[in-house]
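As structure tokens, the structure follows; a few thoughts come after it.
Here is subunit A:
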Amino acid sequence: MEEFLRLIIGKYNYWIYITLMMIGLYAMIAKNNLVKKIVGMNIFQTAIILFYISTGVKKGATIPIIEHSHDAAHQAVRAADYINPLPHVLMLTAIVVSVATLGVALAVAIKVYHRYLTLEEDEILKQIREP
Partner candidate 1 sequence: MKTLGLIIVVLVGAVLVYATVDFPPFGDPASPASLHVSPRYIEKTVEETAVPNAVTSVLADYRGFDTMFETTVIFSAGVACFLLLRVSRRRPPASRQYRHRLTGLTFRVKDGREISLPLRDFEPLDSIWTPHDFIIEKVCRYLIPFIQLFGLYVIAHGHESPGGGFQGGVILGASIILLSVSHNLRTALQRMGEKASALFSPFGVLIYAGTGALCLVLGYNFLDYQALAALLPGGPIMARSHGIFLVEVGVGMAVMGTMVWIFKNLASLGRYDEGL
Partner candidate 2 sequence: MEPLYSIRPLIAVLVSLGVVPILISSRNANVREAWTFVAAGLKFLIVLSMLPTVLEGRTVVCTLAEVLPGVAFRLRVDALGMLFALVASSLWIITSAYSIGYMRGLKEHSQTRYFCFFAVALSATIGAAFSANLFTLYLFYEMLSFATYPLVTHHQDAEARRSGRKYLLYIVGASIGLVLPAMVLSYHLSGTLEFSGQGFLPRSGSPFLLGILLFIFLFGFTKAAIMPLHAWLPAAMVAPTPVSALLHAVAVVKVGVFCILRVLTEVFGLDLLASLHLGTAVAYVAAFTIIVASLIALTQNELKRLLAFSTIGQLSYIVLGVALLSPKGLTGGMVHIAMHAFGKITLFFCAGAIFVATGKKHISGMVGIGKQMPVTMAAFFVGALSVIGLPPAGGFLSKWYLVLGTLQAHQWPLLVILLVSSLLNAAYFFPIVYRAFFCQEAQSLFQNTTREAPLWCLVPLVITAVCSIVLFFSPFPFLRLAELAAP
């Protein structure tokens, strides 16, 4: 039981990311409104970003900006003192991708709206079926 609890608490971030991902995925699949789907898509993407950031965390480490002095005698930098910067870099890219996708998705959604005058998927499909 205790071990189970430790599992729950020790990986809290991971559980949350899974939850968020499920929320996002659910919204993308099951929601009827196109903008809601887009919101879901962004939540889905942010969840993955959260996951990546969580992998980079190190207990007892600080942000990855190296403290340095311009004296020659600076002490050696220890990797364990700084949080892993690599996931951050990757996720910067991922955020950019998500905002780019968002822009395109919204543009397309606006086009859809102007053709069918609704954002509800079922209403659109109904219009397609009975023109």
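Please note the rule applied: a residue touches a chain if its C-beta (ideal position, glycine included) is under 8 Å from a C-beta of that chain, and two chains touch if they have at least 3 such contacts; residues count from 1.
Selection rule, in plain terms: all candidates are chains of the complex that A comes from, given by their letters.
None of these values were measured; they are calculated from a predicted model.
Note on this complex: subunit A touches candidate 1; the remaining options among 1 or 2 do not touch it here.
The touching residues of subunit A, when paired with candidate 1 in their complex, are 7, 10-15, 18-19, 21-22, 25-26, 29-30, 32, 54-61, 63-68, 76-82, 84-90, 92-93, 96-97, 99-101, 103-104, 106-108, 110-111, 114.
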